[in-house]
Every structure is written in C-alpha cells, then in structure tokens.
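I am attaching a structure below and will ask some questions about it afterwards.
With one protein chain held back, the other chains of the complex are shown just where they sit.
Right after this comes subunit A.
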Amino acid sequence: MAEQQVVPSQQLAAPVARLSGQPVNRCYQCHKCTAGCPVAAIMDLKPHQVVRYVQLGLEEELSKSKTIWQCAACRTCISRCPNGIDIAAINDALKQRSLARGIPPALPEVAAFHQAFLASVKSKGRVHELGMMIAFKLKTGTYFQDVPLGLKMFQRRKLRLLPEGIKNRQRFRTLLQGEGEKGWQE
C-alpha cells in the first residue's frame, strides 16, 4: 500500500529542542521511558513515540494526542533516559505550541486547569485554591465533580474563603511583563 513517506526532519525537532531545552535528536528508541511511565498504559502515543514523532516532524498527530496533556510530569523518564531527554519538558513545549497555534487541546480540562491556576497566580502572586477551582468549573462545566470532597476539605478549613496575596504587587507585575519579551513565546 502506498503511504506518504515520513522521514526525519528538523522542522519540528529544532523548535521543540529550543523551547524545551532537550536534545531530542539523541533518542535511539530504547523505550526505557515508556517502561517506567506511570500513565503510559492509557496514553494513545507512548513517551518514546512522542520523541520519535518530534524527530519525524509529525506535529498534527502530536497536537491531537491526549498524551501531551496526560503526562503527570513525574520525571521518571528523564531520570532513566540514557540520553538525558526530559520528555515532560518536550510535552510542555508541544502543549505551548498547540495552544499558540489555536489547536483545541485533546484534553480541554487539563488546559483549562493550568490556565485557571496561572490566572490566579498572576492576579495575586499566590494561588487561591477555592477561587481557582470555581474558575475551572465554570470553564469546563464540571460543576458536580468532587463536590463532596470539596465540602469535606472546607469543613476541615483546608480551603481559604478569601485569597491571600503578596504585598509588593507592582514589583511582581513588572517581573511578569518579561513573559511578553522575545525568546519566551512560541
């Protein structure tokens, strides 16, 4: 059967290597990462395949994959990789590229969670767990998920009603402005 030929290219590998700081071209597919990955069993693309797909420039497939959002960033892969490749960092780079290109995330809840978390941090300097959870639920419509758990935590005063913030907001905001400067965005 005639299939489209896929050959290694630097088209995706180079920008992912730069954004993630990882030597993606060194991977020789020993599968040690996948063997130790706690989430591999449910991933559509296994960790070693993510690296191979990056080498082959298959960005569409990677963007549609749930894997990049399911990675728990436990760092088992980098700890065992004979070539020192941090696949969690590669997954982060792929998440950032996907969002920047406006591709809907394969697991929108995970993206919404990270966005709600960072919005909370950016506004007060510290994360307000209750506020962040409400923002997450409004965005994803998961109103009833974990409500009994939330109530139990609330009863034990594990969730603060009001956010706690840092004092020197001006200094903090100035620091955050650096995010828009060159080199940090895809």
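Please note the rule applied: a contact is a pair of C-beta atoms (placed from the backbone, for glycine too) under 8 Å apart; a residue touches a chain by one contact, two chains touch by 3 or more; residues count from 1.
Convention: contacts and distances are computed from a predicted model.
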item	value
Options "Sugar ABC transporter permease YjfF", "Cysteine-rich domain protein", "acetolactate synthase" or "Phosphonopyruvate decarboxylase": UniProt name of the undisplayed chain	"Cysteine-rich domain protein"
Interface residues of subunit A (partner: the chain not displayed)	19, 21, 38-39, 42, 70, 72-76, 78-79, 86, 89, 92, 95-96, 99, 107, 109-110, 112-115, 117-118, 121, 125-127, 129, 133, 136, 140, 145-146, 149, 152-153, 156-160, 164, 166-168, 171-172, 174-179, 181, 183-184
